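All protein chains of the complex are present and in place, except for one that has been dropped.
Chain IDs A and B follow the sequence of writing; residue 1 opens each chain.
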Amino acid sequence: MSRWGMVIDLDRCTGCGACISACHQENNLVAVGEEETERDRAFHWIRMLRETSDGPSGASVRFLPQPCFQCDNPPCIRVCPVHATYLGEEGIVGQVYSRCIGCRYCMAACPYGAKVFNWYEPEWLGDTEERANPDVSRRPKGVVEKCTFCHHRIIIARDEARAAERDLKDGDVTTACAESCPARAIVFGDLDDPDSRVSRLAGNTRAFRVAEDLGTEPKVFYLSERE
Amino acid sequence: MKTDETTIERSDFQDYALIRPIEEGGAGFRVAFTLLTLVLLGGWVLFSRQILYGLGVTGLNQPVAWGFYIVNFVFFIGISHAGTLISAILRLSNAEWRRPITRMAEVITVIVLAIGGFHPLLDMGRPERLLNIFTAGRLQSPLLWDVTAISAYFMASTVYLFIPMIPDIALLRDRGVWPHWFYRFLSWGWQGTPRQVAVLNRAVSIMMVVVIPIAVSVHTVISYIFAMTVQPGWHSTIFGPYFVVGAIFSGIAALMLVMIVMRRVFHLESYLKQIHFDQLSKLLLVMSLLWFYFTFSEFLTGFFGNEPSEMRVFYYKISGAYAPFFWGMVAFNFIIPVTILSFRRLRTIPGIFIASSTVVIGMWLERLNIVVPSLANPRLPYPTGFYIPSIVEWGMFAGAIATFILGFVLFARFFPLISVWEIQEGREQSVKETSERLKGYLPDEPSAARVR
Partner (left out) sequence: MELRTTQGWVFAMQLASVTMIWMFVLGISFWIIHLLRLSRELNDIPSASLAISMLAIPVFLLGASVLTYVFVGLQRGRETLGGSEGAVEET
């Protein structure tokens, strides 16, 4: 069994936002439009947080691409009244869109704000719907969704490996955001495999996790000289 | 307790004032009913917009995913503690002044539980999937605890309202009030025989004890929705007792508001006297001080700990965007009521009306202050959220209030707002019983003659 995790190198990240675009394309996320963004309903599975801080050489900005941290001890699954969000066997916190009743308790409980809600029916512009990714299900209005570590890619890669009668090896599967990052700041892989890039980087001295003291055991590690 | 009392046939019935609205009806009822139904329908029309287009028609967003519906959910269920405190605890402690009050208190409880319990449905993104709660519900979720606790409380309080109503329903049945079949159906064959009286009293005694822990657990469980998360401002152990105290507080205030209005509308001045309001005001004053103590403890602990995410929420409430609501809450819940209720000269009916209204508004603000600031100040460096409720949310809030008033109007049209048989019991038996009881408190006479 694998345990999927991610490492994001903040010293490489330029804040370009390619990961966000790729995620939108891959997972059939529809842009909500300017008016809805003004109302604070921007809709991303991976979002770009900006941290400004004052240092000895003046103010500086750091970009934090933040997907769902896929916690090993998720606060969100404990509060879901219908078992629509659950911790899968491989460590991915899943979301069952067809069972979600849209109570948004998991959104209120997530300390990282990783979940997004479909306030309206997603509106595809022009003919973009024809180019949607058939591997990812569409969500209706009124359900909660979030980053899935491109779970569909894992399933496809595993099928291909099984067809070729070999095991999945490191590098066989990667998420859309990791694949598209021009600075190669995002690395995805199996944390249970001690030889994978992800495991080795997660053990780096520069590695930290956000709000670890909450006990959520997030599986996204950040690398940074600071903090 | 009750003597072998058969049905009252006299037309110059002593407590006729209590049943005149039922026997004579009136245009007032029709006007009120029409107006309130219109407001309620307006609320439903707005809700249908939400069903059609999605929750986007509200002012909710990321990160403030919860707003008016959850605030009103907690608020209305909080008011339900009116019935329990007054009815059950006062009955348990043999407080005689509760007689004209218990029925109204119990009615408030049943109505607001129905309204409040319905609000989570209004808040759902996919309400048609409600049955998932029944087929795939997870008992470890605080929301499920809520569903269970609120249904238990609703059942218990409906039973607790209905059973003491039976003698009054039988009274209306015997006076031939329309609709005859309705009162006959509900009166369950009551005749006032000693056996029946014994059965009724025993049942009421059981319920009044049982309903108190249920009521306490309901609001504690509602507080757990917030306290069981790890969000700053929510994850606090004081929430359970805090919510219960707040609920009793808002419940008494709502009860007094209802009493004052009903007293004026139905001319019940001889039944709801200054002494009743005095007693309830003392309770309200105590609850206001208790509320302040809990609020102070909550905030002092947070402030002293100085934990960054807690302090962001703290300053948002004290001096940030929510300062008007926070300080408004303090003024309405503490400063104004304590000022008015502490001084006898101010504790007039109009003064109590003002104090109760401010408490009801202040407690609504308290719910708002609990729900929104913690959501608007996320842990991660995300810009502070904001929440501006939309017309849909305001409309549904108005609809909920209209439903409450409508429920009351309908109840008053068909049932006496003051328990007729309990007033009669008070008049005929309790005076003697109470003086016997008081003599029992005094030291015993040294001579042989014991007063019994």
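The rule is short, and it goes like this: a contact is a pair of C-beta atoms (placed from the backbone, for glycine too) under 8 Å apart; a residue touches a chain by one contact, two chains touch by 3 or more.
These figures come from a predicted structure and were not determined experimentally.
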Quick one: say which of B:V210, B:A331, B:L380 or B:I405 touches the chain that got left out. B:V210
Pick from B:R20, B:R49, B:R138 or B:R413: which residue touches the chain that isn't shown? B:R138
Candidate in contact with the missing chain, chosen from B:W66, B:W190 or B:F226: B:W190
Which of B:T37, B:T148 or B:S342 contacts the chain that the document leaves out: B:T148
In terms of residues, what is the contact footprint of the unshown chain on subunit B? 134, 136-140, 144-145, 148-149, 151-152, 155-156, 159, 162-163, 166, 176, 180-181, 184-185, 188-191, 193-196, 198-200, 202-203, 206-207, 210, 214, 217
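Just so it is clear, only the chains that are shown with their structure count from here on.
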Distance between the CA centroids of subunit A and subunit B (whole Å) is 44
Under the touch definition given earlier, write down the residues of subunit A that touch subunit B in their complex. 36, 39-42, 49-51, 64, 66, 75, 78-84, 99-105, 107-109, 111-113, 116-121, 140-144, 210-211, 214
So in the complex, which bits of subunit B are touching subunit A? 53-56, 59-66, 120, 123-127, 129-130, 132-133, 136-138, 140-144, 147, 225, 228-231, 375, 378-382, 385-386
